[in-house]
Structures are given as structure tokens and as C-alpha cells.
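Heads up: the structure comes next, in C-alpha cells.
Left out: one protein chain. Kept in place: all the others.
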Amino acid sequence: MTETSKEPIVQIRGLGKSFGDLRVLDGIDLDIHRGTVVSIIGPSGSGKTTLLRCINLLETYDEGSLKVDGVEVGYQVSGNGARRPRGDRELAGIRADIGMVFQMFNLFPHLTAAENVMLGLRKVRRKSRDEARAIAEDWLAVVGLTDKLDSLPLQLSGGQQQRVGIARAVAMDPKLLLLDEITSALDPELVGEVLAVVRKLADEGMTMIVVTHEMAFAREISDAVLFIDGGRIQVAGPPREVLVDPTHERLKGFLSRLNPEHNWENAQ
Amino acid sequence: MDYGFNFTFIWRHFDRLGYGLILSLELAAVSILIGMVIGLAFALLQDGGGRGARWSVAAYVEIIRNVPLLLLVYLVFYGIPNIGGFSYSATTSFIVTLALYSGAYLVEVFRAGLDAVPRGLIDAGKAIGLNAFQRMLYVRLPTMFRIILPSLSNTFISLFKDTSIASVIAVPELAYGAQWINFNSFRIVEVYSVVAPMYLVTGYVILWLLQRLEKRFVVRR
Partner (left out) sequence: MELALNSLPFLWDGLMTTLQVSFLVVVLALAAGVVLGVGVTYGTAVVYWPIRLYSDFMRGIPILVLMFFVYYGFPVIGLNLDSFWAAVVAMAAFKTAHVIEIVRGAVQSIAIGQTDAGKAIGLTFVQRLVYVIFPQAARRFLPPWINAVTEAVKGTSLISLIGVVDLMLAVQKVIGRTYEPMPLYIMGAIIYFLINYNLSSLSRMLERRFSYIRE
């Protein structure tokens, strides 16, 4: 485990990406510090999910620099300054230290909950079967699923599946956790149990980048909130500024569409 | 590789290939039409018939699908006349064989097609007072045909390629023409470099034509 440094764990400079004519990300500059929780909000198509997926290179970026723990994720710079895209092995190594939890859970349907968590431990972290099982059991206990260790995903509710997804990501001991709208596909009554787990992780100092629509939750756990629209960071600041007392016009419009009854003029 | 390519023999006898191709298409077309009659009849029998009927149809299908076409061709051409005491031409016997062969595969296609007719349409038919026979005639069959059109076109193309087996009983289709030219000139590379594209291109043309037909008829689910 690298010693904790003062350098931001994620450093993004001038990040840009286009899909044909569409400018999905435009000039993103961002620092994320260790041990902090940053929430990203914005309308659909704003680029927030794309930005998140660039961090572990599930999406590539066209311009700019994105470094995780000092390492450029998308390419390697050779001696003479030329950029070379990273090979499969290198990417796998980088991704192993970044955890991701998905909106659609993406659990491996042919594996039990424990096996889902163990796969990365055994094949990437090279743990023995017993070690991996022990770690999996620990993390599944943390997310409250000790009695579902040997259940298949199809036997689990949405909330339970997502908690397995979180355990799977966190068991890898990542430096950073990416959460991509993890409650959007859940029935409302199941959202709470998942957010409780995330809260626990935040309290224990996990660095997290959270794309979400759950404004109350974002306000509660975030150290900073970013509002992204049209591929750019429009507003950035502490939750109070962004979510409670916004001044930015588009942001106010977005928030009121999300929550029509709330009067964003008189902040709580 | 010093092999002088020489296509003259092939061009001189191209009629064997050209007419062979046409015969192959005719064989496939006649066989699929008869096969469709068989397939539809048996599919309806399975749909509405009793246990005996269902079992016999299943037996027919399983036997034909698990035995090589070549064996069936020989059996029908050499075997049956031998015990029946009559004889028929190679072409006729091949058509009989290929029709029975395609019928077995088409039973499955028709059955799946009938099953795929949306319940809602059948209910609508009931709701406007059509009886079972009318529902079959006016609702289920027309819808089924639109659903299975892609499968039918694939089957036809498959049968077209299977007509090459007819060459073993000297039916003068495309593959037989190719072999004749080969045996009489030993220009093996040339003849197959003409015949292979003939099969390929014909297959694509058929596919394209049938896809255009589909666009006009296929059910969008």
C-alpha cells in the first residue's frame, strides 16, 4: 500500500472527448483528494457518467490528462514524449486498484454472491481460495448479506445485488471507488439499504466519486459537489453552495425539475 | 507453381453450368413448395391432433433430421424401386427425397411460427366472433407466414446448396456439371473457381430478393 501523500489521488487536466460531432466532455479540470467524497450531478447526457467511466478507462478520452495516483490512465508517455495507448495487461493492473459499482449491478449471473466477490481476489490479487473466501465473507458481512453468501444473483433482490456489487468492488482494496448511479435502477424501498452501506464506507475514509440523482444523500455525505452540463463542470463547491443555495441558473433549473415542490429560492 | 490457367474448356461447356444452375434452383423451388405443404400439414396435425398423430410426426421429423441426405437419396432412388418394382427418373426421385427432407425441417419452422402468433391477435379474433377454423384461416396462418418468412428464405438457400447432392445420381444440376467438366478436362481449379462464385452469388441474390419481400410483409414485434 503506497504511503498516503498530499497529492490529489485523481488529477484531471483539460479532459476532452467527442462522439463524432458531439462534444461529450469539454475542458474538464478537476482534483480529487484522498479520503474525500465527491458527488457529480447533472442532467442525462451531460457527460457525468462518461467522465466517471474515463477514470478507469471504460471509456477512452481524446484530449487532456487523467492521472490516478500519479499514473496517466489512458496512455503511456515514452521517452521522446510520444503517447502510446495502454495495453490490456497494464490497463488491468490500473483498474484493479480502482473499484466501480454499476447502475445495472452487472453481477456475474453464473457465480454466487461469494464467488462474485472472490473472482477478482483469486485471479487478480492472486489470493488462495481460502483467503479469498474469508475476505469475501468479511465484506459480505459488512454489507449485511452473511446469509446470502451462496445465493445466485437471480435469487437476490435488486438492493441485495447492488450490495454484493459494492462488496465486490471494495474487497479488491481499491484506492478509489467509482459509483455510477447505483440506486437509479432500484425500487425506492431498496435504496436506503444501499445508501447505508455507502455511508459506512464514507465514514471509514474511502475516497469516492459518486454520480447520483439522490440529492439529499449527496448533500449528506459529500465533501464537494460538481454540477456538470454540456460536458463541462458548471458549478463546483461544498454541498451547501451547490445543492442548497445555488446561484447558477441552469443548476437551479435542473434541481427544480428534479424536485418541483422544493423552493430553491429560500434555502434550508 | 507452374500451372497454366486455362478456362477455354469451361467456357465452351458453360451451358452445363448455366443450365445446371437453373435446374438446381428449380429443384430447390419445387422441393420447398412440396415441403411446405408437408410441413404445414404436419404442423397443423401436431397442433390439433391426438397423441398418435403427434408422435408419428415427431418420429418422421427425428428420422429425417438424423440421417444423412446422401443416404436418403440412395434409399429413394435405388432402394424403393427395388422393392416396389417400378422405376422413376433420377430427377423425380431427388425431388421426392428433398421434399421429404425439407418437410421435416419445415414442420419445426411452421410450429414455431404458429406458437409465435401473439395471443392478443387470437383473442381479438375470438372477440369479433370468429370460430376456430376462421381464426386459423384469417388470423393465425397469415400472421404465421409473415413471421416465418426469414426462416423460409434461409431454408430455401440451404436447399439450393443441398441440390449439389443430386449430382451423385447424375441429375444434371450445377455440381454435376462441374464434375463433368472436371473429369473431361482436369481443369479442376478453373471450374471450381467459376462454380463456387456461382453458388455464392446466387445465394446472395436470393437473400437480397427475399429480404426485399420480407420488408413488405414482416411483422414488426
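Note that the chains are named A and B in the order they appear, and that numbering of residues resets to 1 at the start of each chain.
The working rule: a residue touches a chain if its C-beta (ideal position, glycine included) is under 8 Å from a C-beta of that chain, and two chains touch if they have at least 3 such contacts.
Remember, it's a predicted structure, so these values are computed and weren't measured experimentally.
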* **Visible contact partners (per top-of-document touch definition) of the missing chain** => A, B
* Touching the absent chain when the full complex is considered, from A:P8, A:G74 or A:P153 -> A:P153
* To do: Can you work out which residue in B:A132, B:L200 or B:L213 touches the chain that's missing from view?
  => B:L200
* Structure fact -> Touch with the missing chain holds, among B:N82, B:Q134, B:N184 or B:Q211, for B:N82
* Asked: Which listed residue, A:P8, A:G99, A:G159 or A:P239, touches the chain dropped from view?
  -> A:G99
* Structure fact -> Residue list for subunit A contacting the dropped chain reads 56, 58, 88-89, 91-100, 102, 104, 106-110, 119-120, 123-124, 152-154, 168-169, 172
* Residues from subunit B at the interface with the omitted partner, ascending -> 1, 3, 62-63, 65-72, 74-75, 78-80, 82-83, 161-162, 164-165, 167-168, 175, 178-179, 182, 186, 188-189, 192, 195-196, 199-200, 203-204
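Here, only the chains that are shown with their structure count from here on.
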* Structure fact -> Averaging C-alpha coordinates per chain, one finds the centres of subunit A and subunit B separated by a number of Å equal to 55
